[in-house]
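Up next is chain A:
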Amino acid sequence: MLLDHLPALLVAVPLTGAALSFVAGHRRAPHVALVTAAAIVALAVALVARVLDAGPFRYAVGGWTAPLGIDLVADGASALFIVLTAIVGMGVTLYATAYFRTDDETAYGHGLFWTLWLFMWTSLNALFLTGDVFNVYVCLELVGISAVTLVTLSGGAEALRAGARYLYASMLGAMTYLLGVALLYASVGQLDMTILADTLTPDVTAATGLALMIAALVLKTALVPAHFWLPAAHGSAPSPVSAALSSLVVKGSYFVILRLMLYVIPVGYLGGTDVALGVLGSVAIVWGSVQALFQTRIKQLVAYSTVAQVGYLFLVFPLARLGADAFALAVTGVLVHAVSHGLAKAGLFLASGSLMSRFGHDRIDDMRGAARSAPVLTLTVALAGITMMGLPPSGGFGAKWLLVSSALAGGAWWWAAVLVAGGLLAAAYMFRLLAVLLADGDAVLGTPASAPRTEWVPLALAAAAVVLVAAVPLITDLASASNILIRAGVTP
Partner candidate 1 sequence: MHVFDILLVGMLIWIAVGSLNQNRLFKSVVMLIIFGLFMAIAWIRLGSPDVALAEAAIGAGVTGALMLDAVGHLRERATPYPLGPEAAEDADE
Partner candidate 2 sequence: MTSYLIYVAGGALLYALGTYGLLARRHLIHKVISANLMGSGVFLILIGLGNRAEGGPDPVPQAMVLTGIVVTVALTALGLAIIKRYYSATGLTNLDDEPPAGERP
């Protein structure tokens, strides 16, 4: 009986946690957050089991089914993103208990991290579950407000500046998305994604609306050339926040693009948008990697790596149009990529944060000798690197293998070339970082009392990404239980 309500509970539980953590005050808020996180992990696992067992299902909020009401949609893809959010979210929560521990009541936004973070978690879950295009707007605003505020949490000038830029990008994106919804609704008269998918007919107004919605979501996902706000925001946020932003938040808006492009919008409806997104993705892979190679500050390097890794997510759109085999492989591959990047990037950002607090600065070139005094963190960076490069047996390898297979199955070798080149470029910037960390040096590191207690968290996340190839069968099952593949009538 409770299982039927999983979509509602996955939103209501973190939302309750957010409100209670605010009431609890800054000393007890971490406990509220930990209990909430544990509950979400349990609910997320139950959702995966339920979707694998009984397939996708809809949940009519208020008892009104669409088109009158709002339907939540739980399918393989949403379950996968929710469980990824739960795992990374649990890691971030555990890490944050040490990171934000301070006696200064005014530090870190007066201890309001926990409330803001649980609001963000709520909105991500809501975004992964919603089946209504206007509800997406409300969810995006919740994500945007919480994410921007979390970026500014340290109160430093640089963080505030990055937060302001992020906010303006967010506002532009939100207004443009709503404009798209207005045009789409005026043309079709529907808001539910499934009904839209069934009723869309060629029409310039509806197509313009959808194109505006996708453009707005591309801005929120920070695909090149709309990535201008990301490196500063992700680089200057507190490390647990950076991890959540890079690993999860960009995937929130990406997930909506995925649903719109491959589920709602019929093939060829938006002309060459598929290929255009793929080309931008390729540019992002090259541009982000090259920028990462030249960064001198560790979190900026990791943030530009996110710009590059986001690019891979967009290769699925041209690949999905190359026939049934390529479609199934591409969707499965991109889901594996989203999970493996999510785990590895969260680990990498948290490890970078720990390195910064150990060294007391963020200059890569001055981090020589880290391997000796901070072996756990160096190992974490190395493991995350294995996934970024796509070496076996990592999740990154599994993802690249599936995507390359998809390109070859569709007879489009040039996308495969992009994938291989991306792996080599990732190797370049990760080796550059590792070379410094492994080099001989006489670094005298500070060991903050709380640091070692949570250093295993990034290690666990990065290690999970490395052995993710073992979970590829599970992700394949979830992919075949996703509405995208069911609607297209293909199985991986």
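Criterion applied: all candidates are chains of the complex that A comes from, given by their letters.
Please note the rule applied: contacts are C-beta pairs under 8 Å (C-beta built on N, C-alpha and C of every residue); 3 or more make two chains touch, one makes a residue touch a chain; residues count from 1.
Being a predicted model, the structure only gives us computed values, none of them experimental.
*Asks:* Given that every candidate in 1 or 2 is part of this complex, which one actually touches chain A?
*Replies:* Touching partner of chain A: 2.
*Asks:* Would you tell me which residues of chain A are touching candidate 2 in their complex?
*Replies:* For chain A paired with candidate 2, touching residues are 134, 137-138, 141, 144-145, 148-149, 152, 154-161, 163-165, 167-168, 170-172, 174-175, 178-179, 181-183, 185-186, 191, 236-238, 297, 361-362.
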